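Complex shown without one protein chain; remaining protein chains in place.
Think of it as A, B and C in the order they're written, each chain with its own count starting at 1.
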């Protein structure tokens, strides 16, 4: 499972672009142009990117609100993300919900909700359906370490274990759940060690090493695909900004931030690429420029889109008959935008 | 922590009396004289008896529906139990609820509800209050292995661990949750091994050996009382009857029942007492006769009690002001019967 | 072709036919496979459909509902059983926050049925095996709520629920399971959601009810016909969400008098919604205030003497109707 140069470039690209988009969104929010609040994955980019790249096209993933990179890997376009952030009529949630709560079954993305970690039991069901239909498909889902304190988390992990479904569960242990440090969320030393108590495979990996994350995820995905059941992966990282854009996070010790700043996942991969003779300042500058262009164009395109109409609020509470997912094939479903 | 002869007699007495009461209730139910359904702890008597005897008088316990012996240890009188079973006006639940859902703060008993395992988070709060008030008191609670699959279970165990409260959690692993065998409730080898993942003490004990159960519980109670935090104890036993009186339990392999029949906790303690020269047929006959007398008298006394009046239904939805628990002392509360 | 079967058998028949017709349909819940469910509704299903389509789970209402939702999102048509409606509270969050909002938020249908035995038994099932939680779900946009009152409707509405592209809470009336038998069409039988049943035509007053109480209302109407020569119209809503306002208003326009009956706690029960709607929409047609008869604002007590006091029944309904007609 060694990574090709192209694989490594892709990992780098997705992480960098994630950050560029989130930086763009941060500025946008500062200008009061966002609908809803901004939560970012600054410093954690290696996890969604490293994991989502381990999936096949017809696998399904249920990301959380910091997983920008996972959306990009699954083919979400930057302008779609900004359209969502601005609550545009033609966006994924059509202005009805906000943030990275974007669902799109064509791309195998389950849209999350705010209640934590409600995508996890849903992902168990996705994986269960794959198993029941004998499809060699895998589901993957992401959650923070704080979310492991919830009952929903336990019920889902335990059910995944008992029903032996092809599911990869990614814990992004970024040290904090809002203002609560990990040691006040749980008393065990790690999340990964819980795996054996559930009777499933577990792993703990440096969440700021995208290649290590990717390898670990790939192993888990292969295990799941070949009937080996679920895996719980703990990716150890650090939340480098406040919980959301309005949180100055004064409760985080500056030393902790400093210690992690030097472990930035983007810098680390770049340094390796440079060391391997695969990257240089020229390429870096070109990528930054390219990404800036992408983000600027995306913002412009999204900004030009139509805003929701007040009357849109009445549409879509219920699906209508014709609209049903009438296929149990591997592409699963036809999707209708919430605004349709 | 060796057991005195009197201690051992007491363990034997409580187990035997539990069974006598449950046998009496079984007959009563057959006569259609019970309100609500009967669930018994046949074959599991060592657990509630061995554990409840490890508590001090001002400790608090939250039992489950099979824990007859725990109620007896805490001073519940057999006639009170039959009054409850018959839904009498002067019973603990005054006919409003049924079965072993009897609460009585004077005796430190939290009344359970049907939803599993809702007493567990409540017991966490009891233990938390003890810690906050610096009282050297302990809370203990009981649940089946099936109940460990629930979100409530996980949230409570995790919170007990993080808040480091003086709580002893007793899992009665009797192999079955209604028709579901333990291996379809969880995939880990044991419940006890979860303890370390939660960062707390754990133990696994032969649940049909009342002395072993008692010693294990006592250790945990002492640990909790001296500030050592919560313990999760798994008592391995077998449900020797159906889930409730109406369940013929045809799904249980006869071999499994046969294998456990020879490990009956009452027989085992008696054999040991006999071997130690502390018990003989005469004593046994006397105790059986005494218990029969207790049960017969209890049934008669309960049967003679008044039935609830239809209008009682309107009483007690809300507590009234005067009735408040206005003390934070170690005896905690004044209790008003539900029927009052 | 029809046959006479019980309410419970009608439910079984709907599920069996759906599972035979559509391989996407599967069952998930506690003790539904080997045991056939606590009320034996799925008895025999494991043998016929095998362990992939009749799945026993751990005790985990949240995960059952969440997992059923996930399976629905990728093309399955799960039927989740919650052992007792009372325990839906343990899986409340996914239903009201996740499952119900998916289509609204991102346009994906969630074809899912959550079945649960609901209501009291008149047999001391007590506070945690007797609840009627329909009002909670009626307050949540995106969930449909069904409460059949007859065997034929149990079959027809469950078939419609399984085919519906939305999450449907199907509250089976455990009191009726074995007690109520009736003619049920043998083959395919679909009763559309949202269309009330005029259970009995009448001119003097309208009773609006659903589930067990629709059954009791029919008994009460018969009592009044027999004893008082009063002609009561009984409107059985069948479904709470959506509910058939037109049928209710048409009946009230005809009779000028309405009594709403439900078994759940009176305060903030779904019947309040019906009363409020009638009061607003049929103001000019009403010859008497809209009456309400419901379960008490207390937990459902175990002892039969109190349980009977708690529950509306045909005699209480008849008494309320006599008063209403005399107004």
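The rule is short, and it goes like this: a contact is a pair of C-beta atoms (placed from the backbone, for glycine too) under 8 Å apart; a residue touches a chain by one contact, two chains touch by 3 or more.
As the structure is a computational prediction, the values presented were derived from the model and not from experiment.
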item	value
Visible contact partners (per top-of-document touch definition) of the missing chain	A, B, C
Given A:59, A:104 or A:185, the one touching the chain that is not displayed	A:185
Residue of B:115, B:136, B:212 or B:305 in touch with the missing chain, whole complex considered	B:115
Residues belonging to chain A that touch the chain removed from view	35-36, 87, 93, 95-98, 113-116, 146-147, 149-152, 177-180, 184-186, 251, 307-314, 317
Hidden partner chain, residues of chain B it touches	60, 92-93, 96-97, 101-105, 110-111, 113-115, 118-130, 132, 139, 151-152, 155-156, 158-159, 162-163, 316-321, 323-325, 327-329, 332-333, 335-340
Touching residues (missing chain, whole complex) on chain C	86-87, 89-90, 92-93, 96-97, 100-101, 104-105, 127-128, 135-136, 138-142, 241, 264-265, 267-273, 275-276, 278-281, 283, 286, 288-292, 296-299
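The definition used in the following text is that only the chains that are shown with their structure count from here on.
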item	value
Euclidean distance of C-alpha centroids - chain A vs chain B, Å	45
Chain centre separation (chain B, chain C; CA means) in Å	36
Chain A-chain C separation of Cα centroids, rounded to whole Å	40
Where chain B touches two or more other chains, by residue	149-152, 184-186
Numbers and ranges of chain C residues touching at least 2 other chains	58, 60-63
